[in-house]
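Complex shown without one protein chain; remaining protein chains in place.
Letters are used for the chains, namely A, B, C and D, taken in the order the chains are written, and counting of residues starts over at 1 for each.
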Amino acid sequence: MSRRRDNYETSRWLRFKKWVDGETDPLSSGMDAIPVVTEGQMRERRKNLALRKAYDEELTRLSAEHADKTEIMKARGIRNFQKFYKVMSVILCLAIISVLLWTIAALPVTGGADNPANNEVAARYIEKGLQETGAVNIVTGMILDYRAFDTFGESCVLFIASCCVLVLLRLDADSKNDNIKKMIAESDDRHFEPKDDIILQKCACVLVPVIMIFGIYIVLNGHLSPGGGFSGGAVLGSGLILYLNAYGYKKMSRLFTEKVYRRTTLCALTFYCLAKSYSFFTGANHLESGIPTGTPGAILSSGLILPLNICVGLVVACTMYAFYTLFRKGGM
Amino acid sequence: MIQHLSLNIEETVAVILFGVGFTILLLHRNLIKKIMGMNIMDTATYLFLASKGYITGRAVPIVVDGVQEVSAYINPVPSGLVLTGIVVSVSTTALMLSLTIRLYERYHSLDLDEILILAKEEEQT
Amino acid sequence: MRLFECILLLCLIVCAVSVAFTRDLLTSIIIFMSYSLLMCLIWMILQSPDLAITEAAVGAGVTSILFFLTLKKIRAIRKEEQNEQEEG
Amino acid sequence: MEGNMILLLPMVCPVAAGIVVLAGKMFRKDRKYLTGVSVMVLVLEFALTLWAVMSGGSLTMLRLTERLTLGLGVDEVSRLFAVLTASVWLLVGIYSVAYMSHEEEEHRFFGYYLIVVGVLMGLNFSANLITLYVFYELMTLTSLPLVLHERSKEAVRAGLKYLFYSVAGAFLALFGIFFLAGVSESLTFTAGGVLNDGALAGKEGLLLISAFCMIVGFGAKAGMFPLHGWLPTAHPVAPACASAVLSGLITKAGVLAIIRVVYYVIGADRLRGTWVQNGWILLTLLTVFMGSMLAYREPVMKKRLAYSTVSQVSYVLFGLSMLNQTAFVGALSHVVFHSVIKHALFLTAGAVIVTTGWTRVEQMRGLGQVMPKTLACYTIAALALIGIPPASGFVSKWYLASGALSSGTGVWSWAGPAVLLVSALLTAGYLLPLTIQGYFPGHDFKGEEIQKRKLAGKEPSLWMLAPIGVLAAAALLFGCFPGSLISMLQSIAASVL
Partner (left out) sequence: MSFVQNFPFFSIILAMFSGIISSVLSGKKARNLSLVMIAVTTALSAGTLLFCLRTGESYPYMMGHFPAPWGNEIRAGILEGVTAVFFGVVMFLAVLGGLDHTAEDVEENKLNLFYIMIDLMLSSLLALVYTNDLFTAYVFVEINTIAGCGLIMIRQKGRSMSAAIRYMIMSQLGSGLFLIGLSILYDITGHLLMSPAKESVAALAASGAYRIPMLVIMAVVGVGLAIKSGLYPFHYWIPDTYGYATPTASAVLSGLVSKGYIFLLIKIFYRVLGYDNLVSSQMVNVLYVFGITGMVMGSLHAIHETDTRRMTAYSSVAQIGYIYMGIGLGTQYGMVAAVFHIFTHSATKALLFISAVGLYEASGDKKDYVSLRGAGYRNPLAGIGFTVGSLSMVGFPMLSGFISKLLFATSALESPHKMLPTLIVLAVSTTLNAVYFLRLVITLYSRRRPEDAPIPEVKVRSSWHLRLAILCFIAVNLVLGMWSQPIVQAIADGLAMFG
């Protein structure tokens, strides 16, 4: 005696039979596309989210006092998931580390003079770098002359990153959108800190010139001593930031506005671009570049490296300052 | 293997840092932590590179007194690469931090999963 | 010198791991800043002053400033929100 | 572009005319011009087809890659299909002039109707597998608007279903084409197959798999189980003339594709006795039986005819799957006969719908009082389909059965004819009730509705009646004088086997 099937209507056999008869079509069921997420699911998700938030708060409270057990039961599912998540991340971390350690064990020993990396490339940079680029600091010579295309790309990275930050954070005062006006008002967080702090101002008075001079020194001596456009520019940028913090936007705007920023960046990058294009073009076509390298060791030496360092320094300083102001109040 | 690793101590540490940074970037829920993880990962790679340029007992590649012997200086190439890399990572950091600020303004949260859910809900309403 | 370097490297790992596990964001930013400075020292030991100076200025300096600013901004937003809630 | 350009004409001319008709909606609303142009083009098309068939030759249109070209060519099979298509299309075209006056959007119907015939001609004249595939896909797409004509919810569902089944089938076939392209010099159709034994070494198993895929894939268009589901859904929603050509000619495109693949690319010898042949026979017999059974139980007239198509086209496929000459002749002759007969039946169903609005069989009691002439044509066609001598169906079924018996395929050689016999009985069971109930409704039939709506003796117009009559007459005459057709088919069969 077989079991009676009272759900024949939903059985697989009937569906198969219908399909054989051509009455249903498994494919066309998706034709009337409805939103995948129904209202109920949505509510469920919100509830879950709220639950998780509640759980986070709960956790802090639970640690202090004993709560009733149902709460813990509710939270347990999420906690298990989070535990699993943590375990997974630790496992992933260990897996990556062990694979790479396994690699490291097969690599040449650090500090060996015969390692494959120390080959004729590095040798030529050291042996002839001084004559070919005129820079005493071989690293600077390398990045600004031998491998200048990389470095140019790097400046472009900085440039485009600042453009992206501008897109995100710049708030235009003449915007018609009320929302943005509100945001401008909100973003002026100046009132959260003390104004005209005398100690800060006096310290800045002493420190800013020192920092600036140090930055300029790093930039100008990039080809002679450690440092160069990037590090010097960053130091200059921090000097500007300190000044801004001590004396406020009003004083700063006399010295440095968005227009100045744009023009400086544009001029520096244009010069950089043109100078390097010239040297790439002459190099590739085997022409003499005609730029003197000067006496090694003198400040005015090493051909294009010094002006390029200055350009890079300007761009970096302006960009760092721009980052700061954009983060602070969405404008300069 | 262990002995070799102890000889390559900088690389070993660099690789461990890389793994830690990678994991934070991939799996930590907090956006700011993620960005820090990214920085840790990048600097770990730079440490790896820099240690590859180091040669025991040799000096900084800045020509002193006109000595241009290969045996006097360390390999300058990794330093150059790392210089470029540092700027790249500060650019991406700035970009991601500004994105974080905008997302926080909108959703009042730093948790990426939560932000994604909120964004989905926002669009559907 | 070798010992010193090993200690520094160990500190690096400790910093990196504690960045992941610190709950307070401000603390973790400060730890991250010290991580950069430690890295800077290691690069000095590895005979790369160019890197050290850049890392000090860019990594420890500007990056940390940006992190602090972000945190400050977020706190400001949070505070404003709270104010609004109290008013409402 | 090199070769006989005449071959291009039957393809390009209707497509161009179709586009003109589609675009003409903006300029002229008058349906006199529309129908006039359409019928003229169809007559012209018939003439051009004859011209192309007579002149023969081949044409290379485009080189897709080094070895794959798009080309047209004429051989015996394409002659058969091309002439059949052109003549039947013309007749149905004349019928549609009257039929479509009851529907909306005539421009669209006639436009696509013309385009489809152009594409179908390209399919018939294809000289290689790639060209065939191109036109096959194009045909699916261009015939879709005919199914979608009403644009109602049901029509869209049916259209989607038609599209998915065809496309899924085509991609199954594409899998095989990709394989065959790799193991042959070129895919140009040559009687007996073009595969390269050297390249094939070690890939025999894959060859069989891909052959089976192609048979099942192209079989979708021919309504072979398991991809037959689109037919009964698509037919009831399309206008009657569209469903007539869908079931009479477009299903035959699937048959043509299978003939080309099996007999002209792979070669029948490679499949004989393999699991592919057995599987194929099983599928066709299953379809033959299942189609008849479903048709027998189906109350809606057009759906009933659609199921009948499922079953009858599989007769053809059954004949092809036997892989011997007699059955092949039977199959090809059944292509012609079924096409003629099924058009007659569908057009009758359409005429009934237009005149009375009846769609279900039980509504059609007493139809003989309304349209006796039409019903007479229907009866002739029905008898032909059942296979009563001397009508045409008998000839083809005779060849099919005797071919099966002499095929040496073991159990199939007698199981096949048995299934065919049962199916023929079922065919009688689902077609003849209409005739019987139509002429002899019984005592209890008062014919109230017929009197109320003054339907008695209301034959459809001559535009509709004439094509039905011609088709019914053809169904009868082919059966009486099959000689020349059969001898031509035998020559084809001798060349490929």
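Definition applied: contacts are C-beta pairs under 8 Å (C-beta built on N, C-alpha and C of every residue); 3 or more make two chains touch, one makes a residue touch a chain.
Since we're looking at a predicted model, the values are computed, not measured.
S.K.: Given the contact rule set out at the top, which of the displayed chains would the hidden chain touch in the full complex?
M.R.: Per the touch rule above, the missing chain touches A, B, D.
S.K.: For the chain left out of this view, which of D:15, D:72, D:92 or D:134 touches it?
M.R.: D:134
S.K.: Using the touch definition up top, pick the residue from D:12, D:191, D:206 or D:432 that touches the left-out chain.
M.R.: Per the contact definition at the top, the residue touching the missing chain is D:206.
S.K.: Using the definition of touch stated at the top, determine which of D:57, D:182 or D:273 touches the missing chain.
M.R.: In the full complex, the listed residue that touches the missing chain is D:182.
S.K.: Hey, which subunit B residues sit against the chain that's not shown?
M.R.: Here the touching residues of subunit B are 18, 21-22, 25-26, 31, 34, 38, 41-42, 45, 48-49, 52, 77-78, 81, 84-85, 88, 91-92, 95-96, 99-100, 102-103, 106-107, 112, 115-116, 118-120, 122-123.
S.K.: On subunit D, what residues meet the omitted chain?
M.R.: Considering the whole complex, subunit D reaches the absent chain at 62-66, 68, 130, 133-134, 137, 141, 148, 151-153, 156, 159-160, 163-164, 167-168, 171-172, 174-175, 178-179, 181-183, 202, 206, 210, 213.
S.K.: Since one chain has been left out of the picture, which residues of subunit A touch it in the full complex?
M.R.: Counting over the whole complex, subunit A touches the hidden chain at residues 27, 30-36, 99-100, 102-103, 105-108, 115-122, 124-125, 132, 145-150, 152-154, 156-157, 159-161, 163-164, 166-168, 170, 172, 175, 262-263, 265-266, 269-270, 273, 277, 279-286, 289.
Everything below uses one rule, namely that only the chains that are shown with their structure count from here on.
S.K.: Report which of B-C and A-C is connected by more C-beta pairs in contact.
M.R.: By the number of C-beta pairs in contact, the winner is B-C.
S.K.: Nearest whole angstrom, what separates the Cα centre of subunit B from the Cα centre of subunit D?
M.R.: It comes to 68 Å between the two C-alpha centres.
S.K.: Tell me, which residues of subunit D touch at least two other chains?
M.R.: In subunit D, no residue touches two or more other chains.
S.K.: Among the residues of subunit A, which are close enough to touch at least two other chains?
M.R.: Residues 137, 139, 226, 228, 230, 323, 327 of subunit A each touch two or more of the other chains.
S.K.: Which residues, counting only subunit B, touch subunit C once they are in their complex?
M.R.: Within the complex, subunit B contacts subunit C at residues 9-10, 13, 16-17, 20-21, 23-24, 28, 30, 32-33, 35-37, 39-40, 43, 46-47, 50-51, 53-54, 58-60, 74, 78-79, 82-83, 86-87, 90, 93-94, 97, 100-101, 104-105, 108, 110.
S.K.: Along subunit C, where are the residues that touch subunit A in the complex?
M.R.: The touching residues are 48-50, 52-54, 56-58, 61-62, 65-66, 69-70, 72-73, 76-77, 79-80.
S.K.: Spell out the residues on subunit B that touch subunit A in their complex, using ranges where they run on.
M.R.: Per the stated touch rule, the residues are 1, 4-5, 7-12, 15-16, 18-20, 22-23, 26-28, 51-56, 58, 60-63, 68-73, 75-81, 83-84, 86-88, 90-92, 94-95, 97-99, 101-102, 105, 114, 117, 121, 124.
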